[in-house]
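A single protein chain has been omitted from the complex, and every remaining protein chain is retained in its original position.
For chain A:
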């Protein structure tokens, strides 16, 4: 009995720092935001204690629904593109790269060592009228005059895919590498061509990784604000910059908090859907 208690105490002590960290820096701020989302405010933007559902009622207005749709569509496009580009990259690294695989994975990681804003600013330079891409296109004669790429949806998507691609590659790679190559050989041996072996064997076995990749890209994509502002010109308001605006420009902290909680809800929903899908995929094994 005493030994058991001592072990419990040891476990507790070892867990304490991380639990404390999570509570202090994640749970507590979350509670504050949650409380703010029900609070009142005075005309000058100061938060007043109280309880009201008005902040949430405001969100069902058309404007906010459009913002939500904008965010959703941007996240969906980003997720789709990242999976479409990320899967072949992960497949190549897992099965074809051989000894170059660790180096390629490292290359995917290196950009993370540089500040996110700096990397996106680099894209502003690249995509600008006097940027490298325009210069190269003009020089090679593809176009006569620099074209305006900045401030378009395309530029936003380029930035989004650039930022989130590794999030898609890594989980898919992690799901592909443990697949026994003999399963693919077995597919070929039993009469399935490369495409059919992929569709019937490799892809189904890598689905957990694809689902994880979709989650890892979709959830943070819903909350971005820097990329659409810097590259897309911030023309379409999305949840991320709506929150920034509500907090900093309109000084409407309670509604900003309500939008934040809404975003959190969507992310939670995404994770929930992922868990359910994962359970179904795992049940196939």
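By definition in this document, a residue touches a chain if its C-beta (ideal position, glycine included) is under 8 Å from a C-beta of that chain, and two chains touch if they have at least 3 such contacts; residues count from 1.
Here is the rule we go by: contacts and distances are computed from a predicted model.
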| request: Name the absent chain as its UniProt record does, using one of the following: "Spermidine/putrescine import ATP-binding protein PotA", "Cytochrome-dependent sulfide dehydrogenase (Flavoprotein)", "Molybdopterin converting factor subunit 1" or "Putative ABC transport system membrane protein". | output: "Spermidine/putrescine import ATP-binding protein PotA"
| Of A:186, A:248 or A:275, which one is in contact with the hidden chain? | A:186
| request: Write down which of A:80, A:151 or A:204 is the residue touching the left-out chain. | output: A:204
| said: Touching the absent chain: which residues on chain A qualify? | reply: 180, 182-183, 185-194, 196-197, 200-201, 204-205, 284-285
